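Let's look at chain A:
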Amino acid sequence: MRQGVRTTTASTSAVVNCCHFTMVALGLLASFGTTAAEIDPASWPAAWHQPMATASELGLTHFQQAPMLAEQVAAGTLPPLQQRLPTDPVVLQPINNIGQYGGTARIFRSDWDKLNNLEGPLTVDPSAAKILPNVIERWEYSDNNQVLTLHIREGLKWSDGSAVTAADFIFYHQHVTLNTELNPITAPQWVGSQITAIDDLSFRYEFPQPFPLLINIMAQIGDYMLAPSAFMQQFHPAFVDRTQLLASIYAQGYVSWMSYFNAILFWTRNSQPLAPTLRPYQMVERTPIAEYYSRNPYYWKVDPEGNQLPYIDKIRAEVIDNADVMAAKASTGQVDFAAFEMKTQDFPLFKLGEKTAGIKVLVWHRIHGSDVIIMPNLTIDDSRLRTLFRDRRFRRALSVAINRDEMNSVIYFGRGTPRQATVIPTSRFYAQEFAQAFAQYDPAQANSWLDEMGLIDVDGDGLRNFADGEALTITLEYIDFETPKNISLELVVSYWRAVGIDLRLKEVDQALQYNRATGNLMQMTAWHADRSTDILFPWQPQWYVPMHIGWEEAHWNSWSIYYLSGGARGEQPPAEIIQLQDWWQELTRSAEPARVTELGRNILRSSAENVWTIGTVGLAPQPVIVSGRLHNVPAQGYWGWDNRWTMAYHPATWYLTQ
Partner candidate 1 sequence: MSSPQLLQDVSSARLTWLRFKRHRLALASGIFLVVIYLTAGFCEFFAVYEPNSRNPRAIYAPPQQVHFIDPVEGFQLRPFVYGYHLTINPDTWVREYTEDHSQKFPLQFFAPGEAYQFWNLFGASRHFVTVPDTGYLHLFGTDKLGRDIFSRVLYGARISLSLGLLGVALTIVLGVLIGGLAGYLGGMVDNVIQRTIEVLQSIPTLPLWMALSAALPPHWSPLGVYFGIIVILSFIQWTGLARVVRGRFLALREEDFVVAARLLGAGRLRIIFRHLLPSFMSHIITTATLAIPGMILAETALSFLGVGLRAPIVSWGVLLQQAQNFQVIILTPWLLIPGVFVVLVVIAFNLLGDGMRDAADPYGGSNSA
Partner candidate 2 sequence: MSQEQILSINNLTVEFGSELGTQTALHGISFVMQRGRTTAIVGESGSGKSVTAYSTLRLIEAPGRITAGEILFRPTGLPVFDILALRPDSDALYNLRGNQIAMIFQEPMTALSPVHTIGNQVMEAILTHRPVGKAEAFMQATDMLRRVGINNAAERMHQYPFEFSGGMRQRVVIAMALVCQPELLICDEPTTALDVTIQAEILALIRDLKDEFNSSVLFITHDLGVVAQIADDVVVMHQGRILESGSVRQVLKSPLHPYTRGLLGAMPGLPGLQPRRHDKARRLATVNDSQGTTDFGQHPLISLNDGRRVALPQAKIDEALKP
């Protein structure tokens, strides 16, 4: 094999080789399971697909608690269990068997919320298709979808014992969401919104426009909709004297009350106080080495025998910055659960651990439309790059220059699906052509488009120049986490180099990624195409429509700003982009299913034709490492941001044996 990535002729000969190889590899893989398949809903308890049962429904009247809590009750430092549980506790069905109390789960910090999962107003089912009640027991939309009335479960308590009431939602909405110091830009959906208490446990949101998707938000990022109001008011200038508050905050070294407020609310402080929670565990301590969680004595879910969950007493989440060390520790059985930072390409290492360290390697399914998507910044300040990036031929050429089959075999052992960035196949918006558009490997076509654009290699270094002879280089800044971005991008560099495009990679830190992406300072960045399910795509189609700014995208920030600020800032997008934004706006308001589907497909079709972002391989296997002593973890699950990873698989029912 004479691979010559630099010359086009040589690489065409390579195509034959590797395509051949890929087929061989795929043929092998066919023998042990289909790739990126749907998971049979029957692999999870039937109860998980329904709204959670309550104790009264199951006739449960007696409840037990963990020994460590019983001791505290006996010592008088904690009220008895009956007073802590809600009026009618929620019953969770463990996937395998009733667990036992005790133990400290060892995990990495990046997996902290995989065990200590979000308890939002609503939640999703294991298939990531349905929205189910949680803190909110039931809800009703008005006919025009402009008013949403919600009812909180009765007797629910925060981990400090205070009651969960409508005031907690109202506080968050009025003093956090709409506070212009905490959130300088009010997100469009909240503009003009109102919240009203009906009674202690019932309240309603009202919007100037229909907002049927609010329940999607409440299920997926509902943690941004309520807070323990009585507690948090101590740190909010609307409720205490601002001067005094600031004095105490500055004295602790914080720059602003906002950073202090957020540090308490989101548990990022090193020391107490930290906000009370509804999650199974509360943070008790944070050191440079680790975070420590202890069971929430007021947790409001029980198992079918009336044992208060969670089963596990404590969590120790070790802080590790080095992904290689994490892989080493996970593969040697030194953590009980590891997934978030586990890389697909390390499967062989983990599998070895099954033999030597007694771990279990579960293969979950990532619900990312594409594991890596590449985003050229269409609104970059550099006018030459902007012109280039905005040329559809350029984006298409970059896309077809990528050999996705080869990526699939090199990185994913052939178990992913080469595809463009689009929704997952089970989505109502899916069409095969969206996934396949410009996803074929055709360097000759890429070369001809690039030639056509006048990007010719004038100096003979094998790399194309701008028409005026200036060198053309593109810097892609990215964070290497969650999905195999580094290795994927390295391959992309070589594919693009083969068609004469000089791509340079620069791994940046997370904080820098956020600031440089939102600051419109990046030429190109990469992320993974989450939000590809029906839960999030209709609500946050940010890869396909400029409607959001965050650390994950940098491809059209100024257009997004323009949209978000109602034209006050940013840059006015061209008509076809405005069309996209209009379609999306209509989608979020429409109550008519057929229209919703049509609008979603319009958006995706535009993306398929225009290649706003360049997808690579999606629907890939996610390693989930479980130690020999952790039980009740489902063998299969969907893995991703859309369903908050483990939320639907009830980590509170997982337990440890010795």
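One rule holds for everything that comes next: a residue touches a chain if its C-beta (ideal position, glycine included) is under 8 Å from a C-beta of that chain, and two chains touch if they have at least 3 such contacts; residues count from 1.
If you want to know what made the cut, all candidates are chains of the complex that A comes from, given by their letters.
Since this is a predicted model, take the numbers as computed values, not measurements.
S.K.: Counting any copy, say which of 1 or 2 touches chain A in this complex.
M.R.: Here chain A touches candidate 1.
S.K.: In the complex, go through chain A and note every residue touching candidate 1.
M.R.: Residues in contact with candidate 1: 1-7, 14, 17-18, 21, 24-25, 28-29, 31-32, 324, 327-328, 331-332, 345-349, 351-352, 406, 409-410, 413-414, 473, 475, 477, 487, 490-491, 493-494, 497, 504-508.
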